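A single protein chain has been omitted; all remaining protein chains appear in their positions.
Each chain gets a letter, A and B, in the order it is written, and its residues are counted from 1.
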Amino acid sequence: MVEAVLHSAGIFKKLIDSIKDLVSDCTLACTRNGIRMQAMDASHISLVSMQLNSTGFQQYKCSKKFNLGVNLVSLAKLLKCAGANDSMKIKASPHNDTLSLSFTNPDESIISQFEMKLIDISEETVSLPAENNVCIAKIPSGEYQKICRDLLTMGEDVRIQASPRKITFSSFGQIGSGGFTLQQNIEDENSKISIITDEKIDLTFTLKYLNLFAKAGPLCDFVTLYLSPKSPLMVEFTMGQLGFIRYYLAPKVDEANESDDEDDDKDMKQD
Amino acid sequence: MVEAVLHSAGIFKKLIDSIKDLVSDCTLACTRNGIRMQAMDASHISLVSMQLNSTGFQQYKCSKKFNLGVNLVSLAKLLKCAGANDSMKIKASPHNDTLSLSFTNPDESIISQFEMKLIDISEETVSLPAENNVCIAKIPSGEYQKICRDLLTMGEDVRIQASPRKITFSSFGQIGSGGFTLQQNIEDENSKISIITDEKIDLTFTLKYLNLFAKAGPLCDFVTLYLSPKSPLMVEFTMGQLGFIRYYLAPKVDEANESDDEDDDKDMKQD
Partner (left out) sequence: MVEAVLHSAGIFKKLIDSIKDLVSDCTLACTRNGIRMQAMDASHISLVSMQLNSTGFQQYKCSKKFNLGVNLVSLAKLLKCAGANDSMKIKASPHNDTLSLSFTNPDESIISQFEMKLIDISEETVSLPAENNVCIAKIPSGEYQKICRDLLTMGEDVRIQASPRKITFSSFGQIGSGGFTLQQNIEDENSKISIITDEKIDLTFTLKYLNLFAKAGPLCDFVTLYLSPKSPLMVEFTMGQLGFIRYYLAPKVDEANESDDEDDDKDMKQD
């Protein structure tokens, strides 16, 4: 049996909204320590990993580990019934085929109560990429969203180039080429942009997925990108003590780059 | 001849918008006492009754009773030409086949003037259900709108259950079941929710119509539901001295309930 209370139904709503377009059916693993979900997207290209810590809930009880098979599209529909400032209670037990959700408005005059049907789903074994982070770039999540959306008007891929205190997102297509360069202000300790890297990074990703990850933007003010040569990108959104959501995406393999790494310094790759 | 001046074209705009999706062609009956409209919706399932009192207008003159045949969709289009803070003047006469509308902006620098073609329509005799109100529930119209809209994501019907100081709107469908419970705070004299009932109410209605009625929500802060066992629901929105708009809808006949009323206490009906 799991029973969990969260002050803000809104944060759970945003969380499910940020996953449902990538993964529709998934397994929520409930344990004493919290609720965890790891899944590949429907086209088996990207990975999502979500962790909600028991300590981040206002109340959390789970007597023993068990799995909930959930359709996230249905769950997102139910969560639309929650008011922006409602608190939320989730309840489920291994003996039951429904997930129970209830929302209470601030003055407790309106209580809504829903039973959602659970689904049978065989647990996917997902192995997350090894952590091997040469470059860590922290940028405002609003800027991340805008850049990913704007570059879609240019092309289908995004080239990410990073060097100390500087990261560039660029694209090219029919109408031309171009991109965004974000720079850390070293004189400003509170710079909203921070790029730490040991070596130069130059990787290309499918823009569509970076845009799908951007749906988690409303969860927090900043997003952190973890980049390493020839390794998957990890895009992380944290929700304070409550936990995090992480997305993984492998870079596109570029034959020119494979055989010859010397063109790293060109500003725009247009092959 | 009728000639009427209203301080706010906006309220008339909202009024027509709240009817036009139910009733397209209707008869406005103009008398010394005001303007009245009663009609069934196109599928002959629900009823609308609107009353505008002569005393609610800034000026009102009507020498003798006559009927105006109006297409409400055209009227709603013309009313879009009114600014939010414009005043409005309506003019029509039995000898004329047009309705004259004019709008004046607050500083009187812009006056708009329209002639709308009237239509020939035989007056429908509509008999309103007898008033027999066992339960009167007053709730914020914003909540009514949200509940009706949210339940559409669940199912096609809404079950309304009322007991003293408590009303529940619930639904069920493919993804699960659930609903909203609104409770009157008896310790708070200014409680925004008030439910007065002599006996327990348990009725089911087609959600689509309750959503159509919800379009009148912008007309006032509160909506009042009048409920009686086996009788049509009346949903009332009042506009102060100006009058009201009322919608009527018969409950769905449920055979199980007909033969056996004892399942009133079950929280959710899922047959």
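Operating definition for what follows: contacts are C-beta pairs under 8 Å (C-beta built on N, C-alpha and C of every residue); 3 or more make two chains touch, one makes a residue touch a chain.
Being a predicted model, the structure only gives us computed values, none of them experimental.
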Fill in: Identified contact with the non-displayed chain, of B:L78, B:V134 or B:A250
B:L78
Discussion item. With the missing chain put back, one of B:L6, B:C30, B:M116 or B:L249 would touch it. Which one?
Written reply: B:M116
Worksheet entry | Among A:C30, A:L99, A:L118 or A:L182, the residue in touch with the chain that has been omitted | A:L182
Discussion item. Could you pull out which residues of chain A are in touch with the chain that's been left out?
Written reply: 143, 146, 150-151, 153-154, 175-185, 191-193, 268
Worksheet item: If the missing chain were put back, which residues of chain B would it touch?
Response: 71, 74, 77-78, 80-81, 83, 98, 101, 107-117
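Heads up, the rule we're going with is that only the chains that are shown with their structure count from here on.
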Discussion item. What's the distance between the Cα centroids of chain A and chain B, rounded to whole Å?
Written reply: 44
